[in-house]
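Note that one protein chain of the assembly has been removed; the remaining protein chains are unaltered in position.
In this document, chain identifiers A, B and C correspond to the written order of the chains, with residue numbering beginning at 1 in each.
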Amino acid sequence: MIYEVTLAEKIYRVELTLAGDRWKCLLNGRELPVDVVYGQNGVLSLLLGGKSYEIKQESVGTETNIVVGHERFTASVRDPRSFRSRNRAGASEQGVMKIKAPMPGKVVRVLAGVGTPVELGQSVLVIEAMKMQNELKAPKTGKVKKISVAEGAAVDAGQTLAEVE
Amino acid sequence: MIYEVTLAEKIYRVELTLAGDRWKCLLNGRELPVDVVYGQNGVLSLLLGGKSYEIKQESVGTETNIVVGHERFTASVRDPRSFRSRNRAGASEQGVMKIKAPMPGKVVRVLAGVGTPVELGQSVLVIEAMKMQNELKAPKTGKVKKISVAEGAAVDAGQTLAEVE
Amino acid sequence: MFKKVLIANRGEIAVRVMRACREMGIASVAVYSDVDRGSLHVSTADEAYLLGPAPARESYLNVGRILEVAEKCGAEAIHPGYGFLSENARFARSCAEAGTKFIGPPPSAMELMGSKTRARTAMQVAGVPMVPGSARGLSIAEAEAMAAQIGYPVMIKAAAGGGGKGMRLVSRPADLKSSFETAQSEALRSFNDGEIYLEKFIENPRHIEIQVLGDEHGNVVYLGERECSVQRRHQKVIEEAPSAIVDEEMRRRMGAVAVQAAKSAGYANAGTVEFLVDGKRNFYFLEMNTRLQVEHPVTELVTGLDLVHLQLRIASGEKLPFRQEDVQLRGHAIECRIYAEDPDNNFFPSPGKIAKLLRPSGPGVREDSGVYEGWTVPLDYDPMLSKLIAYAPDRLTAIARMRRALDEYFIGGIKTNLPLFRRILEHPDFVNARIDTGFLDRLLAAGATSSGAKNGMAEIAAVSAALFAATASLKNGQNGASKPGAEKRSDASLWKRTARSEGVGGE
Partner (left out) sequence: MFKKVLIANRGEIAVRVMRACREMGIASVAVYSDVDRGSLHVSTADEAYLLGPAPARESYLNVGRILEVAEKCGAEAIHPGYGFLSENARFARSCAEAGTKFIGPPPSAMELMGSKTRARTAMQVAGVPMVPGSARGLSIAEAEAMAAQIGYPVMIKAAAGGGGKGMRLVSRPADLKSSFETAQSEALRSFNDGEIYLEKFIENPRHIEIQVLGDEHGNVVYLGERECSVQRRHQKVIEEAPSAIVDEEMRRRMGAVAVQAAKSAGYANAGTVEFLVDGKRNFYFLEMNTRLQVEHPVTELVTGLDLVHLQLRIASGEKLPFRQEDVQLRGHAIECRIYAEDPDNNFFPSPGKIAKLLRPSGPGVREDSGVYEGWTVPLDYDPMLSKLIAYAPDRLTAIARMRRALDEYFIGGIKTNLPLFRRILEHPDFVNARIDTGFLDRLLAAGATSSGAKNGMAEIAAVSAALFAATASLKNGQNGASKPGAEKRSDASLWKRTARSEGVGGE
């Protein structure tokens, strides 16, 4: 399996082959002699050149994080062999971008209605959780294509609230 | 759903009906106003008449235990509507009974070979784990019908080692 | 001793009080709101009763309903925890009228300390050191005379003030008149009360507080101090005991003042006298909190006492089981308050499901938690999840131990302020105890510096991300290219889907 992993705007190409019960790993074409064991659910013990790493994985809202020791990395993983996934990805970066709820809450105000031109970083909606309000901003300069929620609606983490094109 | 639960040689008939997201519960025909929530995986919070119980469930080897507070009960649950299950149960009590490994280990000795007459409680095999030996005994008076493992074999918890008929 | 105690609270403090009850052979009664049925405090208690809907005024602040439950279940006493009804004197009176013991000070002491001006007056009478200034309204001329006497900078304050309104910092005599007039007109507009007084401005103070404990027979002792200078918006973030700048002599003086304050208020049970301390180690009365504090564990660790056990014993009428001279401090304790909030996003709350929980333990580590793996942090209350406390023979070892415990602590699925603590504990000013109430704001303003270690770990993280994806894909029975139609809604596939999702969410 080949994966493209994006971490802090840098792309890593990771090729994994299962040989028996061990993974063979190429990182950007260079072999890494990793020794991997899955311990607790969602926790991975990795040995590399004698160094021991305990690695956790978590999803928070729309983010996926990899935690190595006490360092946290937001990662995005793509399987380049998946034609659909690559295609969609290409389309979305140029075309429509979604605004998703970063946590569960209530929509208290829509600041920019459908058709409103917005600039990158301009506030589009306000959601409230635990007595605090948070403005959700346009991920790109463009026009509000769609508002998927009404003021007063309760929303879940990761739910799409609006689209900007 | 109706269950027959056997605890400490006493049989309880528990009838459960799902009404919305709540269970309606009859214990031996008497309604119990239980309020049940599943918390951590395998842990149940039960309120009954204001009393709060944290209940855990576990399987150890061939046993299933229910732990209420710090009291531990070995339970066996049957669904009387399951015709096959009842039939098998009836058959086994009169016919063949299995000897299962209570923990992973190594078979060090077979004391009673196939065809040997044995009495209830007589030792049939010896298994070893962590440098200690444990004799496994005949669950009924009868004859050894089958020995499923060889001396020296490694066995898993719950694995059938022998049958007595 | 009581046979049954109701805990009118939720979260970690409810669990902490219930543990004390269990240890003392007292049956504990939980109360809960609709959204808290699955909360840890409900399953920890011996009994549990529903209060009402999620909003606090209909549940945890619902005095009538709480007293009804207490009467119905036969609870002889109510422990209010902190927050909610803990400093509500009317609630304490209602308990007394209902024949239920309120575990806390007498209502009269709560009322006195609950009013800032009454407290200030009473403390002045008791000879407690206050920030120099006036507690009564002044004319401009009086204000100028007083400012000249106590020295600049001074703070002009509206007597009826609050929330920063009607407050002005004045650095030099020339600005006093105009600031006074602005503050006065603002106060008139805001509070319809133009009374203005003046206090010396304490620059970069430390927040140091004294734990006091009194029985109902007139005995009051102090249990040393806690340093709580690491704050964000007046919210404590890290507390420790003892304070690095308090020596035996200063502790004795602060302790004597705190005991004097408590005695003059007719105080009983656990309470805390808060002080501001200036750069010359002068200390000034700030306020008294008439309840158990969030940060009480650091005092427990350095004194070897259990404050909740003692609260219960005092409330049941026992005398203090020790005298002042028996109280000895040993070692050093630090507490971190773990919140479901995102320090990288203006500390916005992050409720949601705790998908994974790895808890620290081992030597010198205490975790007082109100959560479990699989629990969903509700939107409706304070987002504190737990308190992590480290104890060691000395301050630097306690800091090192806390770092070790933070490394072991993992809360997956929601944002928490755990990463912030590492930044604080590695900051040279914190390590050297050069802290004041502005320390954390300065640290946050400076922004995070990406550590060198992080860069070295990026490759490991990248490989691990691929390994998680590959394993998830194997578990889903997929081999190589994904078939979007075939995905099951398991955690693993959800993760994959998220990782591959194209659109970037807002903010």
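The rule is short, and it goes like this: a residue touches a chain if its C-beta (ideal position, glycine included) is under 8 Å from a C-beta of that chain, and two chains touch if they have at least 3 such contacts.
All values reported here derive from a predicted model rather than from experimental measurement.
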Seminar exercise, completed: Contact set (omitted chain vs shown chains) is A, B, C
Exercise. Which of C:G74, C:P173 or C:P393 sits in contact with the chain that's absent?
Worked result: C:P393
Exercise. When the complex is taken as a whole, what residues of chain A touch the one chain not shown?
Worked result: 35, 37, 39-41, 43, 45, 47, 50-52, 54
Exercise. List the chain C residues touching the unshown chain?
Worked result: 15-16, 19-20, 22-25, 297, 300, 304-306, 308-309, 328, 330-331, 359, 361-369, 392-393, 397, 400-401, 403-404, 407
Problem set entry | Residues of chain B (touch criterion as defined above) contacting the omitted chain | 1, 3, 5, 7-8, 10, 12, 14, 16, 18, 23, 25, 27, 32, 34, 36, 38, 40-44, 46, 48, 53, 55-64, 66-73, 75-79, 81-85, 88-89, 91-93, 96-105, 124-125, 129-132, 134-139, 157-158, 160-162
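What we mean here is this: only the chains that are shown with their structure count from here on.
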Problem set entry | Inter-chain pair with the most contacting C-beta pairs | A-C
Exercise. By CA centroid distance, what chain is farthest from chain C?
Worked result: B
Exercise. If you average the CA atoms of chain A and of chain B, how many Å lie between those two points?
Worked result: 45
For this session: Could you grab the centroid distance between chain A and chain C? Build each centroid from C-alpha atoms only and quote it in angstrom.
Result: 33
Seminar exercise, completed: Distance in whole angstrom between the CA centres of chain B and chain C is 48
Problem set entry | Residue numbers of chain C (touch at least two other chains) | none
Exercise. Hey, what residues on chain A touch two or more of the other chains?
Worked result: none
